[in-house]
Structure formats: C-alpha cells, structure tokens
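All protein chains of the complex are present and in place, except for one that has been dropped.
Chain IDs A and B follow the sequence of writing; residue 1 opens each chain.
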Amino acid sequence: MSSTQEVLEKLGCAYFETDISGAITAVNDTFCGLVGSEWEQILGKRLVEIFRSSDPQILEGALDTIRDTGAAVRNLELEFHNRSGQQMLLEFSIIPDTSKPGEGDIICGLVREITSRKQTLESLLAAEHELEIGRRIQTSFLPSQIPPIPGWQINAHFEAAREVAGDFYDVFTLSSGRRVGLVMADVVDKGVGAALFMALFRSLIRAFVDQHYKLGWMDVLSSDHSSTQETTSVGQRRKLLSTGSTALQNAIDLTNNFIAVNHSDTNMFATMFVGVLDPTNGSLMYINGGHDPPILLRASGPVERLVPTGPAVGILPDLKFSIENTSLDRHDTLIAYTDGVTDALNPAGEPFGEERLLALIESPSNNAEELKDRIVDDLHSHIAGRSQYDDITLFVLRRNPIS
Amino acid sequence: MIVSVHSFRGGTGKSNTTANTAVLLAKSGKRVGVVDTDIQSPGIHVLFGLDEGDMNYALNDYLWGKCGIQEAAYDVSPDQMDNSDGRIFLIPSSLKAGEITRILRDGYDVGILNDGFQSLIQSNRLDILLIDTHPGLNEETLLSIAISDALIIVLRPDQQDYQGTSVTVEVARRLDVPNMMMVINKVPQVFDFQEVRSHVEKIYNCDVAAVLPHSDEMMTLASAGIFVLRYPDHDISHSLNQVVAKLLV
Partner (left out) sequence: MDIKFIENKIADTMAVTGSIDALTAAVLTDFMLLKVGEGHHNLIVDLSQVEFMSSAGLRALLAALKECRNKGGDLRISGAQPGVDKVLKMSGFTNILKCFPNNQEALASFSE
C-alpha cells in the first residue's frame, strides 16, 4: 500500500507542515510545483511569505485560530501569484497535528488550485442571476390582481419557462371604465431581451389605449391615394365607431408602428390577441394579431375560433389590423392561450396539442376557475416534470349564467 | 335619421339654422333630438331658453361616465307645441371652463358619442337627431359626418367660406354621405339670390336647400329665441321649410 504521501502526490494535493510559529518544516513535490520553487528555497520560510497576497491577515488569522483554539480551518480561499506570474485561486485546509508526540505541536495542511472550478461556478451564478432578473421583470409586468368584472368570472394562469420567454397577459379598464381590455400575447425570442420587449409591448398597449385623438380608419381621408379606398356605408361606420373601437385600433396601430420604426434593428415582434369587452351586454370587439385563435365555447356546445384579423404586431410599419366583433351570451366561455400550452412537451417529446385542449374545454365545468384548474392540472401531468422551453399562459373568461 | 349641421368657419349662423330647423321638424309632428357637440364653444341651448343653472347634466358628464345620455337630455319643446306629436330634446354641452378644458386636454373616446346617439334615438323614440358641430374639421365633426344620413353645410356668400367649404365637401364626398345640401346664409339683400344659388351649386356640384337673406329681424332677435316661431311668415322661415322638405324626402 502506498504511503499517505504517495497517495497525496498522486491526487495532486500540495501538502505542507509547519511548526507552531508557521515556519514550513516539510513540503511535498506537488507543493513545490504549485509554488514554483525548490524545497530548499521553501523550507524555513513562513507560510505567509510563500503565499504573498494582498491580505496577509487571511493566512495569519487562520494560523492564529488553529494555535489558539485547536480548530481546523477548511476551504480558506486565497488569491495568489506564483513565480511565473500566474494568477490563481487557492483553497487551504489546515489542521493542528498532535499525533506525533515529542516533536512539538505542528500544523499541516493541503492546498488546492480551484481557479477554473470557481470561474464555472461564477458564470453559472451569473446566468442564473440573469434568468432571475428576466423572471422578475416579467412578473412585475403581469397583473398582480385581475380586477373583478361584475357578471363575469375570469381566471388566469402563468408559468414561466426556465429561460424567460416573453409571454404576457393583461386585463384593464378603458373608455372611462365602460369597457374591459383583455390581452394575450407572445413576444418572440427568449431571455432578458424578450422580457424587456414584453414589458415594452404591455406598456405601449396600455398607454396607447387611452389615446383618443387618432381615428385610424379616417386616415384614408388625408391620403392622396383615392384608388385604395373601400368606402364604408353609414350603417357600417355606425357599427365601427362604438365605444372602445378607437382605443382598440389605436392600441394596436400605434404599438405596431412604434416597435416597427423604433426597434426595427431587433426584428422583435409579438403575436397578440387584444379584446374589448362590454361587460353589460357581452359584446366583444377584438383584433387578433397573428396569435393562436382563442376558443369561444358556447353554452349550447359549439366551439368558435377567433382567428387572426391582422399580422403579428411590430413586424413592419402601417400594416392593416381589422376589428372583428362577436358577443358572449350567458354561460359562454372565452379561453385565450399562448403556444406554450399546445406545444408543451412530455418526457417522450410529444406536444400537448390542440385536440387535447379542446377536449378538456368541451366537457362541462362549473365555473371558470374549475376549467382553468382542469387545463393546468392536465398540462402538468402531461409535462411530468420535463423542463419547459416556453412560457405557459392562459386565461378563462366566462359570463355568469342567469342567477 | 341622423343629420349633421356643419360650417367650415364660425359665424355662419349654423346654430340658429339647427335650432330653427329642429322647431320646424317638431311642428310637423316629428320627435327631434339636438346635440351640441361644440364642446369648445357651446351655445345652442341659449336659443332654446335653457339656462346654465337648469343643466344638471351636460354632454360632458355623459362622456365621462357620470350619467347616462338620457339624463343629459332636456325637453325644450316650445309651448306652442303642447298638443302636437312633435317634441324637441336637447343635449347641451357644459359652459364650465374647467369641464371644457378637461375634455380638450384629456380627449374622449368618440365611440362613446356614437353609442350615446344610438341610445338616445332609441330611448326617446327620435325620428331625427340633429348634431350641431364645432366649426372646421376635427374629431367630432369627422365622426358626425361619418355617421350621418344627411349633412347640412351652412356658409355665407364670402370668399373665405367658399374656400373652406370645399374642404368639408371633399371629406363628405369621400365618406359618401347619402344626402348632402348647402344653406347659404346672411346673403345681402342686394345680391341676386338666384345667381348665388347657381354659383354655389356649380362650385360644389351640390344642391342648395335654401338661400337665406341677411335680416335685421334676425340680428335684433340676437339668439334670444327661435326665429320661425316669432316670424312664421318671414322669407327665412319659408326657406327653412325647404330644408325640412329636403331632409324628409
């Protein structure tokens, strides 16, 4: 069996012994190699002389602790320049050794170089920190509480992917409280970049929804191109110009142009569904900018999809987004979601899929919360712990049955 | 039916035209609504004898969600019409400086205005809604022209009015307003009325419903009341009946 010293050498551990004052009495070859000197130059020198550092107290203090209390010192980190000028990080483990009676108290220890291990750890922490920042940004831009809507139930679910992916939803009032705005959106890209753009999109929509000055479809009057006009009839215009329609048109048109013009270089855009609900009668006007069609489940059973009425938002300036209208009767349900739901993979790599989502929605539920929970639970059992690439976001809106 | 009464410039006598037309319509048995959308410079309520003090709610309050549109509507039907079917309901705009500046500063959703009109027409069973607009082109005037079945453009035989009016006419044409007509007002007695009429019809390729003379009686009345009630046999009153006829065609 090899001696302890042979084992230490083989393991690449630098070993040393000092007397009680801290002067080195023995070293192994690995130690000499680490320090970059021959043992004749090392013996007799004090530990703190060999390992000169910006803070000599670190080593000296450790030795004091050992001398005074007899306790071991482990995992002591020290920055060190060896003789060839190499900067490294060392880790010391030092103990008093009273095993050899008659030779006086000695101190012995191991030194290990941990530079690369430390760097990896630091960069991992930095990456995790960045993800954490991304997640915090994202959370701060989601509604902390959904405002209650009399006569309606609304429940939402949001689950961030490991790497922030830029989904968001929003609920707010507009037109002096007469209407409720609903947003379900998905910003392309991942990471802190997506989180920042998600914050930007969300803020722009909220800000522009209050801008009343622009009658989007009236632009045709100021243009010189009379060939592109589709003149609407009086009846159509009366329908188009109802409470919330200019707010909705502005929110999308202005946000689209802002992003497409001011952030053109990033090529960022978002798919989004923005709806304006009249809670007193269930009428819903909406613009779907390239987003997965929300599901409208009628109380009587049929399912309708609110398909895209325009492209994703932020691609190019002045693209056309149209407003469509529908309405929710009593007990009708609207389910909006992002593709993180339908694309969620199980450990075998199979997606959750639209059919499965539709099947869950079509079977009866007592209220919006129950339906939301049912979807989320089934989604989780499908995912079975597999790490998700995309955020999972959805909301369920239901008009109360006649009470 | 929704009728907008518009002028490109101020001082054409638009509000007077609106008020008098409303009364003539009511006299013929119609239920008429009048909305003063001239939020910056309200005034038509004076013609109907509605005092600021009588106004609990105005259009401004409705726009801010403080009341329903019906609560801002006042029955200003003249006494002479008590036994007829016709009625006039007025929605005034507020005269309080703070409320005017607030709306100008914050703006409002024009859709709320449109919804209000529809709601009022239904609740008060209106046959006609007259919209008295602010002069020139802005959000409200564009909106009202866009949703109107008929547009009455009031102008004076004055070069500035002629120029400005062509802008309004172009907007209305692009929006394909079904029934558009001009009313030429405050025409000096020395002008050849027929010539003025043909001249205007030619420039805008649009019917002139009435050519109204500049009148001392009108100036003396000074918006203290309704002209057609005071002077039912005056030329002006007869001419305004032609406007009513063109609307009800």
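The criterion applied here is as follows: contacts are C-beta pairs under 8 Å (C-beta built on N, C-alpha and C of every residue); 3 or more make two chains touch, one makes a residue touch a chain.
Just so it is clear, the structure is predicted and the values come from calculations on it, not from any experiment.
Peer 1: Going by the touch rule at the top, give the shown chains the omitted chain contacts.
Peer 2: Contacts of the unshown chain, counting the full complex: A.
Peer 1: Have a look at A:48, A:114, A:142 or A:188 and name the one touching the chain we're not showing.
Peer 2: Residue touching the chain left out of view: A:188.
Peer 1: Using the touch definition up top, pick the residue from A:80, A:169, A:269 or A:395 that touches the left-out chain.
Peer 2: Residue touching the absent chain, from the options given: A:269.
Peer 1: Of the residues in chain A, which ones touch the absent chain?
Peer 2: 186, 188-190, 264, 267-269, 271, 289-292, 308, 310-312, 315-316, 319, 389
Operating definition for what follows: only the chains that are shown with their structure count from here on.
Peer 1: When the centre of a chain is set as the mean of its C-alpha atoms, what distance in Å lies between chain A and chain B?
Peer 2: 58
Peer 1: Please give the residue numbers of chain A that touch chain B in the complex, ascending.
Peer 2: 174-178, 211-213, 215, 218, 220-221, 226, 229, 231, 233-234, 237-238, 241-247
Peer 1: Touching chain A in the complex: which residues of chain B?
Peer 2: For this pair, the touching residues of chain B are 63-65, 106-112, 114-115, 118, 139, 142-143, 146-149, 171, 174-178.
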